[in-house]
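Only one protein chain is missing; all other protein chains are in place.
Moving on, here comes chain A:
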Amino acid sequence: MAASVREKQTAALKRMLNLNAPLLKNTAAEPVWKVLVYDRFGQDIISPLLSVKELRDMGVTLHLLLHSDRDPIPDVPAIYFVMPSEENIDRICQDLRNQLHETYYLNFISAISRSKLEDIASAALTANATTQITKVFDQYLNFITLEDDMFILCNQTKEMISYHAINKPDIMDTDMETIMDTIVDSLFCFFVTLGAVPIIRCPRGNAAEMVAVKLDKKLRENLRDARNSLFTGDNMGSGQFSFQRPLFVLVDRNLDLATPLHHTWTYQALIHDVLDFHLNRVNIEEASGTEASPAGARPKKKNKKSYDLTAADKFWQKHKGSPFPEVAESVQEELDTYRAQEDEVKRLKSIMGLEGEDEGAISMLSDNTAKLTSAMSSLPELLEKKRLIDLHTNVATAVLDHIKSRKLDVYFEYEEKLMSKSTLDKSLLDIISDPDAGTPEDKMRLFLIFYITAPMPPSEADVEQYKKALLDAGCDLSPLNYIKQWKAFTKMAATPANYGNSGVKPMGLFSRVMNTGSQFVMEGVKNLVLKQHNLPVTRILDNLMEMKSNPETDDYRYFDPKMLRGNDSSIPRNKNPFQEAIVFVVGGGNYIEYQNLVDYTKARQGKRVFYGCSELFNAAQFLKQLSELGQK
């Protein structure tokens, strides 16, 4: 898998936009204009990958939602990128009847069934538009890639496959079947896009196992059908020189409930935790000025600003996973370099002004032209750099405000100590009863982590004490009920998740992290340095990839879709350590685990790890789901 998943998906999308023909490198080709029609699923898939400018470069003049009112646009082909659901098919048939476009290229995000194909065919016949439907494709792109090596399943209907939906006590078999089918369909699309058949390992006895069984069956069926298989022929040959197959590890969220609740300290995870971060887009509300609002009239307008954090943003790529103080310093450095370059350009301008007064010879003019051209060509770069610096300054400031008001550094430090079972210097009760250290949610999270990671459940009296303190702080206690149940369940299983040895060293109580003149005055915020530690998911991956023997993972089931007989022996046939792995968390994941996996990969040369989850939630959303579960 030389190319990342993101590149593969982008290439597939671009090929689709090129009217399903392979892309040529020819810039002298005549432009072909087209219209792109998508539904909400397609919108979620395309928006992190292709910006409007890139769409325009590919010749897309209009991009519209399927279910909006669309006017007829003659003379151009229309590319549809939709899910094959009932309403979408109905709408397509309606479009055919209204003859909105000249030709239609129908691309379905996942495979369309035969009966729906017949529906479209009959609608086309009645509308006399049979010659207009030029191509029908199954794109197998039913997943959203957020980073080079991270993907989530779907965004629109995530309540259907959320942790809550999977774990609620009154779930019906049919519901479970639909959920499993959705997940397996998306995973299948993922493997088709990746072009590799993995070896599947999963723990026993939970949702992950069900998904693994179904996925194995689906892959096996597809491989058996030699003529229609998606994995044979050119697919395998293109650029895949590794003869190893990737390892696919399916884990369930129930394995580790403390990590989603954890307070975090790295940049990307903090943004996800504290701000509204959604499909690589941050929405920040900035309360506008301090005008007194006249009585009874309009409320203060809040400026909502949104920023895109993309792969092209070098600063973001470099510092996604750095601890926050480092990020603040780097922003400051970038600002300084930018100012230096700006001064350079200004100096050039003044020199130009002086020299332009003599009647120079041709050579002098051309020299100046050259300098001017170089300054002009570097100007867009400078402007872009400035925009990025502004973006990160705003985002980091917003995050810093949250940190300061909620004292997130205190929580982080305490939770790290809890999770690594080192000695605590402050009692939990103190923090909970502290009125200005964080919102009630923060306190609840801290307490839940304490409850989860405690080797022995605390005594009833202690629990009562804590409960009283929490209620005073205004927390909602229903998640606690659910966690108690969960703990009872997992007690039977292996030892509770060991979070490894970690340590958090505060570098003294700095009042300022940087020199004066900077905007990031982190007064009273500790400059915490993260030490390397491994979350449970990472440890399991490590064991499986390196074929280490470990009581936790020895019990995992082993599936190989390429083997002739579908036996589910737990004896792995493959004795070599794996080079590539995909970790998928059924029930939801978050950026902390992702960051941990990225760090793990960086430490080992030549290994690639992809992280996927059925949905991405931050701690607040997870807490909400837990409280819903606890109320049942």
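Simple rule for what comes next: a contact is a pair of C-beta atoms (placed from the backbone, for glycine too) under 8 Å apart; a residue touches a chain by one contact, two chains touch by 3 or more; residues count from 1.
Following the convention adopted for this analysis, contacts and distances are computed from a predicted model.
Participant: The chain dropped from view, which UniProt name applies: "Syntaxin 5A, like", "pyruvate dehydrogenase (acetyl-transferring)", "Zinc finger CCCH domain-containing protein" or "Apoptosis-inducing factor 1, mitochondrial"?
Facilitator: In UniProt, the chain that is not shown appears as "Syntaxin 5A, like".
Participant: Which listed residue (A:Ser122, A:Ser405 or A:Gln631) would be found touching the missing chain in the intact complex?
Facilitator: Hidden-chain contact among the options goes to A:Ser122.
Participant: Looking beyond the chains shown, say which of A:Pro22, A:Pro169, A:Pro435 or A:Pro455 touches the absent one.
Facilitator: Answer from the full complex: A:Pro22 touches the omitted chain.
Participant: Hey, which of A:Glu7, A:Asp138 or A:Glu326 is the one touching the hidden chain?
Facilitator: Among A:Glu7, A:Asp138 or A:Glu326, only A:Asp138 touches the chain that is not shown.
Participant: I need the residue numbers on chain A that touch the omitted chain, in ascending order.
Facilitator: 8, 12, 15-16, 18-22, 24, 27-35, 38, 43-44, 46-48, 51-53, 55-56, 59, 61-65, 70-77, 99, 102-103, 107, 111-114, 117-118, 120-122, 124-125, 128-140, 192-193, 195, 225, 227-230, 232-235, 237-239, 279, 281, 298, 304, 306, 308, 362, 366, 370, 373
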